[in-house]
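A selection of the complex's chains, in situ.
Letters A and B mark the chains in the order given here, with residues in each chain numbered from 1 onward.
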């Protein structure tokens, strides 16, 4: 099961509740007595993949440790409209004050997991990874990385510090100083920990050839059509991993995968996944 | 011009850069010498409204205070595809390390401003406010509130602490304890600062009547069709402000506005605005 650091969850949820004023919800404080109890059920209002229950649970716990969220389904479950996701029970005031933050996380992360799962399902049977990118929501990358895994995807490097990707601008910078692609690759190799692979972004067959001969461990084929990708994959012949990137959609992902690439990365997984509609139906006692 | 606290900008940008490992970008450190200079231009790749330049500027300044971003357009400008938004100049390494974070903010906030502007334009000539909701990205509410203003919209209460909204669940909680809507409104009035208006969410004409008679300052007409809204507005007759909410789209917003409501709130402004495509074209020296 994908991993979420519980402490990170607590911290990000607490910050979101503070941003939402949930620790001093004037309406609820004035209209709902502390002793009134309530019960709610999270319902799917659309089809998708569930992700984010630990955040919902943490939201209620942060406003009132005695509120109990009981998962009826687990993160990763395929939801159909109407599915009962979890129930929550305890002091009604706390339930109402934390509801919005719980839903904001659930809907967003389930949206990411849902889109990921659609892409993963679309390439079923092919030996390819669907991975995310750095086009994530500022502040929420670790959560979105988790949602991608929940949807059956894999992660790319987490950030600029823990992975190497020589992009067009790095190559252009080298050329401006008279360096060949091979020299830039060698500089990267010399400068980074030996535990990291060297990935190079290329935009043409010729450049792909140059990169693989320079010893790149991974070749990122940027914005090529599937046919050209296939030619590159064949030429590379297993000497490097291949990653496809740029303009990946549900419509074209299988064609891209059939080019034989090892990895397909999609920024849309995190910057454009529509939220999954989920609601909390509350009953007051 | 809408206001952004510069210190908040610095903090949120710095956190985003840290999350992205931008202060130790292994690829750039290994392949781009500190003294190499570069220049880039932000280009619109679609039509929309610009929002977020102060964040882009702060991103470069945080990695290298000598990098200079020069705005060519201001937040709030309507962009056409191809528009030159801003130029950035300085050490190439810093430009490359901060690029992604700058774009992540620009694209997201411009997306919010663009969608807001579309709704605002759709109700042109009518005396109605387009406002946001609490369905924002956790951690980014203040920025999204700003983007809504940049797009010509207004803000709803910022959070649970600084505004009163008696929702169905608060009313149901009261009913469960034998309280009428009027009693719940009175409890809210008694319990909150006199500086806050009392807003009540209603779902029917009858309930709207009850709310206005209870002295509510604002009546939120939830998920009604425009015709029913118009009846409510007429019945209320200026005794309270009226707000429409639920299922607002570009297609129906004008019809809703023509019902005579004072405010239209839309969660989609912040939870479903597609990112505006913006790129940074870099030239290395």
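In this text, a contact is a pair of C-beta atoms (placed from the backbone, for glycine too) under 8 Å apart; a residue touches a chain by one contact, two chains touch by 3 or more.
All values derive from a computational prediction rather than experimental measurement.
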Subject >> Number of copies constituting the complete assembly, 2 shown >> reply: 6
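Here, only the chains that are shown with their structure count from here on.
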Original post:
Inside the complex, what are the residues of chain B that reach chain A?
Top reply: 12, 15-16, 19-33, 36, 38, 92, 96-97, 100-101, 104-105, 107-108, 134-141, 158-167, 169-170, 172-177, 184, 187-188, 190-193, 196, 271-272, 274-275, 282-285
